[in-house]
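Only a single protein chain was left out; the remaining protein chains are all shown in position.
Showing chain A:
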Amino acid sequence: MSYFNIDSIKDRTFDAIVIGSGISGGWAAKELTGKGMRTLVLERGRNVQHVTDYPTTLKNPWEFDHLGQMPKAVKDANPIVSRCYAFNEDAAHFFVKDAEHPYVQEKPFDWIRGYQVGGKSLLWARQTQRWSKYDFEGPARDGFAVEWPISYDDIAPWYSYVEKFAGISGNKDGLPQLPDGEFLPPHEQSCVEKYFGEQMAKHYNGARPIIIGRCAHLTKPNQIHYDQGRAQCQNRALCQRGCPYGGYFSSNASTIPWAQRSGKMTLKSDSVVHSILYDEKLGKATGVRVIDANTKEAVEYYAKVIFVNAAALNTNLILLNSKSNRFQNGLGNDSGVLGKYVAFHNYRTSISGEYEGFMDTTTEGIRPNSSYIPRFRNVFKQETDFLRGYAAGFGASRMTYNDRSGMGEDLKNSLAEKKYGNWRVGSHIMGETIPKETNYVALDSQLTDPWGIPQLKISVSYDDNDEKMIKDFHEQLTEMFTKAGFTNIKTNDIPNKAPGLDIHEMGGVRMGKDPKTSMLNKFNQLHACKNVFVTDGACMTSTATQNPSLTYMALTARAADYAVKQLKAKNL
């Protein structure tokens, strides 16, 4: 075997290794190569090239055999991923199928994954809000989890940095609980969304703003976006298929090709990272062990610094599986907290209603975005019998229908005539869940996956705090809808729905000040193995109510900057 050949080892040695090519891994690749590091990006899934590997992106609705609906045989064979709203005929090829990548549900958990170059960045709904100081201060103020080792001020410049490159559209709303960013022009709110905002301003004294969503779309590109080869968003809202214009941010359209152009990146797809190699004598990680996804052969790669960006739960899995004499319970796990304090977002319930005003107006066209209700509960101080709070999506559009009665020519004529119903309004909860020791992931002691890697065992559930929050959401939103004059208000909780479909799982490798109770320091460095960085959702100490990916981007860029500085100073 050529493995032991010196040249081969040299060929397999890089300055940096990035595990995973999704939202956070793409940023690690861009930042590290941009700072001159020869970087190996390892991705377990297949390659997906921007544009050429988006097979459905230009298909018309009638070109899908089932108009988008998934065949029953597929749904029956894939009950978990089929519960995700975006698992449809046009994007199913970007989702992991249940049987291909098994895991153990100690408690029911719908784990939604995208294994390919770009990860879930192809599929995401692109909502991007900054955290505020109230979110970073949360655990310390309310006494749960552990204190964050960073504050809003530490990360604010990095939010700006990633926002400018990714392209975030939004309105400057001037809210303390949702800081403004570097925005491209905002999308428009519909008449009833605006009306709802005005009513809430009146009834709640400005404490419950209704704003337009902030999202990763090029509403008006800047030069930096054209330089990436991206163009203005065309409002198709077919984003989950991959966008030929690069109108929304994905690793495939943005960070990965940028890193490629530096000439410093080697991208290896179909490479499943098994574990991180630790050298006891050197006291640091030296590389990674990889299983070829197709041949199942093992090979090792080496680097001075390793970024773990496999998405929250897979990052936990890799660290748990990186065992050595020094770290018998997983890399860097002196504290024993690895895999614990997993949290997520509560997306379990929604509310809908109708509005009988604005009957002579409607919306026209398509908007890849909607309105947003920033958190208004317990923001500045504790007010309720549950901890933290929730944000909410909000949308209002005009219902249209055709008269479907009759048959024959009558029916045909009435189908050609669109009728307008009431406005339909709806809102869904995005609640903060509390990281707890009892919400954990671990390696299964028996079962392995087809690559010989232990299966991940997930034990995560809702708790009392979540139930109280759901109740409060129902009460508060019903009150708000009622004050706005909405009718036919209906709540829609599904109490036995498993967590996971929020696709915002976080934690397990949390940041913290104290190595005794956390895994990572304030620069996302393993306390006990300084040349390994974790900057995806696994690092999150708490979850806030915002969609998380923008924060992963900012943390990644910040950590990469620090890592390169430390390397240059010979500290790693």
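FYI, contacts are C-beta pairs under 8 Å (C-beta built on N, C-alpha and C of every residue); 3 or more make two chains touch, one makes a residue touch a chain; residues count from 1.
We adopt the following convention: contacts and distances are computed from a predicted model.
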Problem - Which of "Branched-chain amino acid ABC transporter permease", "Gluconate 2-dehydrogenase subunit 3 family protein", "Serine/threonine protein kinase" or "Acetoin utilization protein AcuC" matches, in UniProt, the chain that is not displayed - result: "Gluconate 2-dehydrogenase subunit 3 family protein"
Handout entry: Contact partner of the left-out chain, one of A:Arg214, A:Lys264, A:Lys304 or A:Arg398
Key = A:Arg398
Handout entry: Sole contact to the chain not displayed, among A:Ala207, A:Ile366 or A:Leu447
Key = A:Ile366
Fill in the blank from the handout: Per the whole complex, from A:Thr13, A:Asn171 or A:Gln232 the residue touching the absent chain is A:Gln232
Completion exercise
Across the whole complex, the chain not displayed is touched by chain A residues 46, 51-58, 60-62, 64-74, 88-90, 92-93, 187-191, 193-194, 221, 226, 229-232, 234-238, 244-246, 358, 360-367, 397-398, 400, 402, 404, 407-409, 411-412, 415-416, 418, 420
